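This structure is in structure tokens; I'll ask about it shortly.
== subunit A ==
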Amino acid sequence: MQTIIENLQKHFQVVSYHQQRENLGFLIASKEVAVGLITHLRDYEGFAHLVLLTAVDWIEDEHFQLTYLLHHPEKKVDLGVRVMISRENAEMYSIHHLWEQARTYQRELREMFGINFPGSPDVDKPFILEGWEEIPPYRRDFDTKEYSEKTYFPRPGRETHDPAEYMKKKLYPNE
Partner candidate 1 sequence: MGTIVTKILYALLTLFIVTNYGLILSGVVRKIGARVGRRHGIRFYQPYIDLIKNYTFRTRITHGIMYYIGPVFRLTGGIGLLLFLPVIYGSPVFDNFSFAGDLTFVLYFQFFGVLGMALGAGESGHPYSALGVSRGLAQTTAMELPLTLGVLALAVQYHTLNIHEIVAAQQGSILHWTLFTNPLAAIAMMLSFLAMMGRSPFDVVLAPQEIPIGPPTEYHSALLGVLQLNRAIFPAAKLILFMNLLFGGATNWGELVIKTFFIYMWSVFVGIAYPRFRVDQSVRWYFGIPLLIGVAAILVVKYF
Partner candidate 2 sequence: MGKEYIEKRTVISPEGNPIEVDPLKDYFCDAAPKSCKSASGIIEKFANWARSESLWVLGFGTGCGAIEMRPLMTPRFDAYRFGIQWRPTPRQASVFVISGYLSVKTLKRVVRSYEQMQNPKFVVALGSCTINGGMYWDSYNTINRLDHYMPVDVYIAGCMPRPEALLAGFDKLKHIIREGRGEGANKYAENFDWYKGNQKKIIKDWDMPDYNW
């Protein structure tokens, strides 16, 4: 793992590297380098398998974090490439030319987070939600409870308890 990172540092500017376990590490790359870096990892380092592509909404820092998790089938190590993109103009370069299946991930991210991947095939087609009109539901400023109450005819009479308080009262009524 260490040698791979050292190799990488010769070619790319790796911002930070964090070793989670012996066989799992994460590095942060800038938006512009990321696709080149992933191509290099796939073609020269042997990370042949795209495990997943997912996103996290860091609403406080005003950016999305994209995680490309790559797997090395021979060395049995995983490497995550994290890319921070701005929330304002959420757009990322597509990697569907590297892995055909990435188009599905990108379609999902487009629908759930509103991150656009220009050039990715079918990226505008609805993936799971059919005819969604609100802001993308996985963005953290989308209030799913409010939306559900507004839309789905909630049945009256539902009680909500704070689990900690409620269980404390139930289990230790005398304290």
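In the analysis below, a residue touches a chain if its C-beta (ideal position, glycine included) is under 8 Å from a C-beta of that chain, and two chains touch if they have at least 3 such contacts; residues count from 1.
Regarding selection, all candidates are chains of the complex that A comes from, given by their letters.
Just so you know, these numbers come straight off a predicted model, no measurement behind them.
In the assembled complex, subunit A touches candidate 2, while the other choices in 1 or 2 stay out of touch. The touching residues of subunit A, counted against candidate 2 in their complex, run 124-126, 128-134, 137, 142, 144-145, 147-149, 151-155, 158.
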